[in-house]
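In this view, the complex is presented without one of its protein chains, the others remaining in place.
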Amino acid sequence: MDPIRERPVLDVSGLPTVMFGKANTTWLANLLYMMIEGTMFALVVASYFYLRTRSSSWPPGNLPPTLGWGITSGAIFLISLVPARYAQRVAPSGDRSKIRWGLLALAGVAVIAMVVRGFELANLNCRWNENAYASTVWALLGLHTGHLITEFIETVVILCVSFTDKMEGTRLADVAINSDYWYFVVVTAILSDFVIYGTTRFL
Amino acid sequence: MAISEPVVVSQSGAADRLARTWAQPRGFWGWFQNVHHTAIGVRFMVTSFIFFLLGGVLAAMMRWQLVRPEHNAIGPDLYNQLFTVHGSTMIFLFAVPMMFQGFGVYVVPHMCGTRNIAFPRLNAFSYYIYVVGALLLWVGLFLKTGADAGWFAYVPLSGPEFTPGKRSDFWAQMITFTEVSALGVAICITTTILRYRAPGMTLNRMPILLWEKLVTSIMVIFAMPSVMVVSSMLLMDRTINTQFFNPSVGGDVLLYQHLFWFFGHPEVYIIFLPATAIVSTVVAVFARRHIFGYVPIVTSVVATGFLGFSVWVHHMFATGLPQMSASFFTAASLMIVIPTAVQFYCWMATIWHGRLQLKLPMLWIFGFFFVFLIGGLSGVMLASVPLDWQVHDTFFVVAHFHYVLIGGALFPMFGGMYFWIPKITGRMMNDRLGKIHFWLFFVGFNLTFFTMHFLGLHGMPRRVYTYTPEMRWGALNLLATIGVVFMTAGILVFIANFFQSKATGRFAGPNPWGAGSLEWATPSPPPHYNFLELPTVNGREALWEAEPNQPIVGGVREDIPEVLVTNTLDSEPEYRDELPGPSIWPFLTAIAVSIAFIWSIFSPWGIAYGAIPVVITLIGWLWPRGHSPSPRVPEPALEARWIR
Amino acid sequence: MRNHVSIAMTILLLLNITACKREERQLRPDPNASQTLNTVQVSGLNPGANSISSPPPAGQYEESAYAVSQGKTLYNQYNCVGCHANGGGGIGPPLMDNNWIYGSEPGNVFATIMQGRPNGMPSFRNRIPEYQAWEIAAYVRSMSGLLPKDVAPSRSDQLYVKPAEQSMPYQAPAGVTGEPEEKK
Partner (left out) sequence: MIGFSRVPLLAAGVFASYPGDHSILHPAGPQASNIEWLYWVIFWIVFVVYVVVVLGFMRAGARTYTSADEMLPIMKDEAGDRRASWAVGSAITITVLTLFAVLVMSEITGKKVEGETSKNPVTIQVIGHQWWWEVIYPDPQADQTVTTANEIHVPVGKRVVILTNSADVIHSFWAPSINGKRDLLPGYSSAFWLQIDQPGVYHGQCAEFCGLQHAHMGFSIVAEREDAFSQWKAQQLKPAQDPTELVTVHGRDVFLSHACVMCHTIRGTDAGSRLGPDLTHIGSRQMIAAETLPNTPGALAGWIVDPQRIKPGNRMSPNPLQPDDLQALITYLQTLK
């Protein structure tokens, strides 16, 4: 141990211990996860269009998927933006009841979205093992459904935390970040719906 | 937050308070709860080195089978497993885990001047996932289920019809494991570099090693998903009848190649950039001067990061692609030589205007200069399409990528090991044994792989388990096999040197080489809290340009594991963040995820049922515990300025 | 650290007993299995000295995924598809249901291939070596799910006609002889 000697000190004890928005490190990790999953979505969509160049008729041998469930699912995802934005806005205030209502609404809409997704998958125009087109469509929807389910579970977990006394400090920031990830799920939902329902009709 | 005037700083209680706060549990179960980056970094290095030795044994067996024509030592089935598991082990289980995860996880937090890596539990989870993935491939090899379709397993050979059984499934799932691990560590390293740097270490004062780890992490984040998508597609084709690669129903075999090589080429830069990071660090230390051309080197590293994603089709020139796209990729493949050339010239200028001390790490870096240069230049030959039509998939290519990978990653790795082992173990490595190791390895390497250039030019294709005597390849193959003996001897000398120096080596002290980066400010081996006083930085080489009474950071709580978070551009202190402590849950989550992945090989429902324990263990991992740091509601963020 | 390594080694050895037979690549069949003379014995009676070699254990072919996939390739190449289609039947009876006219044991299917059957099944005696007949027999049994999931072949690179044998549910054979055979 070197002898005690005087050193100028940069005192940071006054700094806060919780930050919201871009300054939070978990927000950065969430952004990086979105970049990873965004790349996976982009690559599956790229494979979809690559295989499209390889076959003469697209969708090969089947009719384009019916629009009904596609539009419903897209609409529900757009609606889900409201509770997500609400939860994000009230998170910094630390008001537990508002946060609980926000998360409850978000979880409810997520359940509806999953049910609609179930119907959507059942009414697709093909089964995953028919041909390359069907496989990529199911891969795209399956990838998104995976994200939908994990995001739903995350929302439920944070909802449970909000009922305990631990819902403060960095946990409040987690609520806001959870809503960021929900925006990502909505964006990829709209994108997947457009690729699956749109390209076979308009492009 | 102005600098307070010089104030008496009481040192006495801090060390043991920090030691208690940052202590990691000991004992058998404690081993699995350890989340400190030094422990995880050393584990990555040791485990990947063990798999390097195992991969080397496979290479020796392959060379023994090729020693003479029509040699019946190893049959085709076993030989195909040998070269596939050798390739997969060296790339996925050794090169990336050692160069990116091993050195990254250990060195980056030290160099940033912080106490632990960001998201330490995710870091520990990544290590366990990597180990399970490695064991999966090797247990498969012992059970005759070793992958046998090559390390990039082109479809349709690795597809459902031409590889019966579970061989390609084990390989594809191993890929998913190692990529989840690499992505996890990439997130930890990116956050640590961007947000946990010591105050004063602005972007243009960051050591080059941090720049390269940052660029490598971003490359990992954009490249690894591509191989996860393609290995999952292959797995789904083999288990649930999807038709991605079935040419008869619209599938396409080239889709596999495009998706794999879109990951494949950034992958080799993910291995190479950490190597140039070590070279830049070591050259500056042993030329006793700042690196020449800091800005050109950092620019060329970032350029390599981008260009790495634009050259992948040079692996597919022989598939008969239209001439137009082939010439674009030739141009891109030639362009990517420029950034590396810039770095070579800057290193040469650093040595030219420095004062060279040819100590052991520097000897290996000179080995890198001579060997990698041959690999890089034969790469220029491969970039031109007509030449690639002749030498693609021959032993010329085998020689090229061994010169680029062994020359480009292994030589800097040994240089980095001789450079940092005194910091890790606290003892200096023996100089004489190090030189013997270098010359044995250098001679053996060139003997084995330089002859392969001629084998390739004489038309010997890649991955052949034997050849007929009339082809007149016997003599060169014999020469190549002799080289393996020297290399093996060299590696054994290194292992002996490591264990001998660990026990009886000279004590290294905090800074045996007089280096300039922050990790040499900690005692060696460093305690679990790394820095007794969190440092501040006012130059590119922190220790060389530190003022006599360089300010330290005070006010970070010592009773909870807290680190200072600074903003990205000019590393102004922003807030204090409490890091999660040691916990068994990352290990349990890794086991649950492994069970789900391996179960999904045998039944498609494996993912669905396997996901339930994964969710449970994840909740156990992320559930908030312990006291919450600030009972009161947080007031808006204070505006903290670092006034100089 | 040392006891972690020892734990890992013991796990490795335990794992060693699992299905490495599935991945066995029997590249060189033993000479007598390459006999094309029909040597299977369907009934206990046989004239003269018992020179007929006992049929090799069917397990050798039914536990090796390589053998079953060879059987699938041979099923297509030797034009069994011509009459039995992909298992749905045509001129020949269907093979992917649980109705076994001549019994579902590997030995019975082998005898059908080697000796032929009335109503048009040709005898492949002298045309197909025995080990290939055993492989085709193993594949035929996998069509109705009688083989374990990880040995049965997965989809082929041809047009998609039916789910792969690996995803076929197990159908307990209830042959014309009536008595169901217990699952192996």
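Note that the chains take the letters A, B and C in the order they are written out, and that residue 1 is the start of every chain.
Criterion: contacts are C-beta pairs under 8 Å (C-beta built on N, C-alpha and C of every residue); 3 or more make two chains touch, one makes a residue touch a chain.
This is a predicted model, so every value here is computed, not measured.
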Exercise. Among the chains present, which touch the one that was left out?
Worked result: B, C
For this session: Taking the full complex into account, find the residue in B:354, B:434 or B:610 that is in contact with the omitted chain.
Result: B:354
Problem set entry | Residue among B:179, B:212, B:237 or B:252 touching the omitted chain | B:252
Seminar exercise, completed: The listed residue (B:31, B:64, B:162 or B:450) that touches the chain absent from the view is B:162
Seminar exercise, completed: Out of B:310, B:446, B:466 or B:603, the sole contact with the unshown chain comes from B:466
Problem set entry | Residue ranges of chain C at the interface with the undisplayed chain | 25, 27-29, 31, 34-36, 77-78, 126-129, 131-132, 157
Exercise. Residues of chain B in contact with the chain that isn't shown?
Worked result: 70, 72, 75-77, 80, 149-150, 154, 156-157, 161-162, 247-248, 251-254, 287-290, 292-293, 296, 318-320, 323, 326-327, 330-331, 334-335, 337-338, 341-342, 344-346, 348-349, 351-358, 366, 369-370, 373-374, 377-378, 380-381, 383-394, 457-459, 461-468, 470-471, 513-514, 516, 541, 544
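Everything that follows uses one rule, which is that only the chains that are shown with their structure count from here on.
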For this session: State, to the nearest whole Å, the distance from the C-alpha centre of chain A to the C-alpha centre of chain B.
Result: 30
Exercise. Distance-wise, how many Å sit between the C-alpha centres of chain B and chain C, to the nearest whole number?
Worked result: 46
For this session: Send over the residues of chain B in touch with two or more other chains.
Result: 240-241, 243, 246, 249
Seminar exercise, completed: chain C residues touching 2+ other chains are 155, 160, 163
Exercise. Contact residues on chain A for chain B in the complex?
Worked result: 1-2, 4-19, 23, 25, 28-29, 32-33, 35-37, 39-40, 43-44, 47, 50-51, 54-55, 60, 94, 128-136, 138-139, 153, 157, 161, 166, 168-171
Problem set entry | List of chain C residues in touch with chain A within their complex | 155, 160, 163
Exercise. So in the complex, which bits of chain A are touching chain C?
Worked result: 129-131
